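What follows is a single structure, and I will ask about it in a moment.
One protein chain is absent from this view; the other protein chains keep their places.
Right after this comes chain A.
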Amino acid sequence: MSASTDRKPPRIGEQPAFRRALIATVLVVTAFFIVAPLIVIGMEAFSQGWAVYAAAISDADTRHAIMLTVVTALIAVPVNTAFGVAAAWAITKFDFWGRRLLLVVIEIPFSISPIVAGVAYLFVYGLQGLFGPLLQAHDIKILFALPGIVLASMFVTAPFVARELIPLMQAQGRDLEEAATSLGASGWRTFFSVTLPNIRWALLYGVVLCNARVMGEFGAVSVVSGNIRGQTNTMPLHIELLYHDYQTAGAFAVASILAVLAVVTLVAKVLLERQGAGRGGRHPALATPQPAMTAPKLATEKST
């Protein structure tokens, strides 16, 4: 960036008047469109003072919603991370038939409406669904309970970790791992001592984004949770409940917690991007399934 300032080639859009006007327009629209929603959450949350805010946050149903959201994330995120690492290892370290298809299937949840995901789970575990009668006969509750919420969260975030790791591991090739195993290291040792140090930032990046989505998921979870107050209400669902109950300040108070989470996620994202993570996420046009389609030949050629 700084190197190009030494000798600037003439480029378009550099007239001061145009430049200033465009920057000003973009900043104004950004302020209205992206910053204002963030500010309005804080303003509305505290619109009736600290006492109302504190009461809304410490309300038993709110506390339960927070707990449920945290528990969901504590289950869904680690399982999803394990899946993402396994998928990335299988896809980037081996050549097998159907690899491209597998990549596409992993990416599917990304393009499907969360409502469709919720409905789909209903037709597996609901009374109308494939396993519904069987589950009821054995008195196993999946829908309208924690397992359903966790499953729906796993669906919507299934690609999050894998899509960060696959392009990176593809680009890194297989030579290091092959060297390690040829020197006698076990598979686990190779993974933890050779692969993991190279992918840790991208892995963390995927985990952070996955966590934000799990904690914030609304559509899919609202179908499978049944919205039972104080039982199966996650934070986003509790926001909706309070909002439609005309407890606006309470709704925004809960929303403010998730807004803080979003800001923390953004900060973590920026910090991790400085470590070189997230190239895949930042370049969606070039990242998603493509790298694996051009590799592995490309990757091994590059690293020799």
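One rule holds for everything that comes next: contacts are C-beta pairs under 8 Å (C-beta built on N, C-alpha and C of every residue); 3 or more make two chains touch, one makes a residue touch a chain; residues count from 1.
The working rule: contacts and distances are computed from a predicted model.
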Q. Which protein name, taken from UniProt, belongs to the chain you can't see among "Histidine kinase", "Sulfate transport system permease protein CysT", "Flavin-dependent dehydrogenase" or "Acetolactate synthase small subunit"?
A. "Sulfate transport system permease protein CysT"
(Q) Out of A:108, A:140 or A:196, which residue would touch the omitted chain in the full complex? (A) A:108
Q | Options A:117, A:135 or A:277, residue touching the unrepresented chain | A | A:117
Q) In the whole complex, what residues of chain A lie against the chain that is missing from view? A) 9-13, 15, 18-19, 22-23, 25-27, 29-30, 32-38, 40-41, 44, 82-83, 86-87, 89-91, 93-94, 96, 102, 104-109, 111-117, 119-124, 126, 128-130, 151, 154-155, 158, 174, 177-178, 181-182, 186-187, 190-191, 209, 212, 215-219, 222-223, 235-237, 239-240, 243, 248, 251-252, 255, 258-259, 262-263, 265-267, 269-270, 281-286, 288-290, 293-294
